[in-house]
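Here's the structure we're looking at; comments come further down.
One chain of protein is taken out of this complex; the other chains stay put.
Each chain carries a letter (A and B) given by its place in the written order, and its residues are counted from 1.
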Amino acid sequence: MSLVHSGDPQVASPLLPESKPVFWNRRRRTILTALGCGLLLVLVLLSPYGLGSEGLSTRLSERNLPPSWIHPFGTDWLGRDMLVRTMHGLSLSLWVGLAAASLSAVMAVVLGSLAASLGGWVDVLITGAVDLFLSLPHLVLLILIAFSLGGGMRGVLAAVALTHWTGLTRLIRAEILQLKSAEYIQLAAKLGHGPLWIARHHFLPHVLPQVIVGLILLFPHTILHEAGLSFIGMGLSPHTPAIGIILSEAMRHLSTGYWWLGVFPGLALLLMVKAFDTLGTNLHGLMDPRTSQE
Amino acid sequence: MLRAKGISYRYAPYLPYILERVNLEIKPGERLGLWGPSGRGKTTLAKILAGYLKPVAGEVSLDGKPLPSKGFSPVQLVFQNPELAINPRWRIRQVLSEALPEGQPLNLEALAQQGVDPSWLNRWPHELSGGELQRVALARALGSRIRYLICDEITAMLDALTQAVIWESLLKQAQTQQIGLLVISHDQHLLSQVCDRLIEL
Partner (left out) sequence: MLEVCGLQIAFTLYERGLKQKRVMPIRHLDLEIKAGEVVAVVGSSGSGKSLLAHAVLGILPHNAEVRGEIWFQGERLTPERQAQLRGKQMALIPQSVSYLDPLMPVGSQVQLAARRSNNPAADVEAIFWRYQLPATVKQCYPFQLSGGMARRVLVATAAIGSAQLLIADEPTPGLHPEMVTETLTHLRQLADAGRGVMLITHDLEAALQIADWIAVFYAGTTVEMARCEDFRVKGNPSWPAGLRHPYSRALWAALPQNGFQPLAGSQPSSEEPIRGCLFASRCSSASEECRGSLPPRQRLGEGWVRCFHAQG
């Protein structure tokens, strides 16, 4: 055999030379990105308490000021500070989004696990409902529910929550079905454990991370849809400083050259939604064993 | 005595029978080999004997009584692929503790005799090789409450040396505890080494 050398230099080093651990390795970056996004969102959520509501009051002497150091986002036609309004609006939208997404997630967990664990006609009914909701145009359904409940906070919450549970329900149902047929789950029963013990020790630790990631990835949708509903006047009342209201008001003034009324709140909304998306994607990457080593 | 009487099984009413009127008996301490080509329902029979599946007709009895449906089953099944039979999100310590009554500590001495190294306890399943995981799966099944063990191709995925090591310790323990074994394999050499009686399906 040609490759046999008597000296065989590679043999001398039994281990690869230890490479220096990279400080900015992938996992550290991912965790820091996720932490950064989380911090940003908490800041937005709590900003109204820090900024106070002083900027919300009318000051006719400071009407329609372009962005400056005192008013970074400018002021509107009533002299209200747009930065304070935007942060209030974002915070409110975030709360509504959180509530709606959590409601959706609770529905998804209950329906998904019922469908998977009971099977039979319950499963048929729930998967049928999922298909029905998915086949209806999203926006039309949203508007219909909000309208029939008379708009307002209640209408928005119900409309957004009722239109966002489907995807996660499917995911949870499929996950549980797959686990149910796993050998180690069937074996747990033969080792003497009851259904509740198995649910707590086998199913929950498996499904919970997925629910959390699913929930976080729901936020951008619920926030955008809340803003959308308020924008077209089906959502929160015009007196609340919601981001959708701010944007729809800004529309009327855009043509008159007051560009800052729409651009900054719009960008802020985009940034917040993107932060949620990044947070969810990073957490998913960390929790999924297929990608967690990269 | 573990006895299967007139076992018939099919996966759905419109499918043909995969098992028809199968009878077998295993006495305490006996090592029965089950050989047969693939597709003859060896794994299905194993699952019926261990209570994973209910037969369409016939019955499985342990000392004349039906198998208990709750609690630690005195008839345990060990599968071909240990990766599927162990929760990938659990450490080995948790995997082994699952077979014990709540709060009872692991018996490290007994584990060492079954070829389970104490240093594995804090590891994750994916950090162990197939042979090591299969030893964990066997140790989990072989508690003090087991009477019969069904081995469904438990070493078909393993190399010859690991296979011999695993069988040596398993046979020793079965001997001392008078555990009855049903050994399912396509390897007739293996069956003639470990079994004292052979049937064909």
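List of remarks:
Quick note on the criterion: a contact is a pair of C-beta atoms (placed from the backbone, for glycine too) under 8 Å apart; a residue touches a chain by one contact, two chains touch by 3 or more.
Bear in mind that the values here come from a model prediction, so they are computed numbers and not experimental data.
Only one residue in the set B:R21, B:R89 or B:H186 touches the chain that does not appear here, and it is B:H186.
By the touch definition given at the top, chain B reaches the unshown chain through residues 37-38, 80, 115, 117, 127, 129-132, 153, 156-165, 167-168, 186-187, 189-190, 192-193.
Operating definition for what follows: only the chains that are shown with their structure count from here on.
Centroid to centroid, with C-alpha atoms defining each point, chain A and chain B lie 46 Å apart. Residues of chain B touching chain A in their complex: 50-52, 70-73, 76-77, 79, 81, 84-89, 98-99, 101, 126, 140. Those residues of chain A whose C-beta lies close enough to touch chain B in the complex are 182-184, 186-188, 190-194, 201-202, 205-206, 289.
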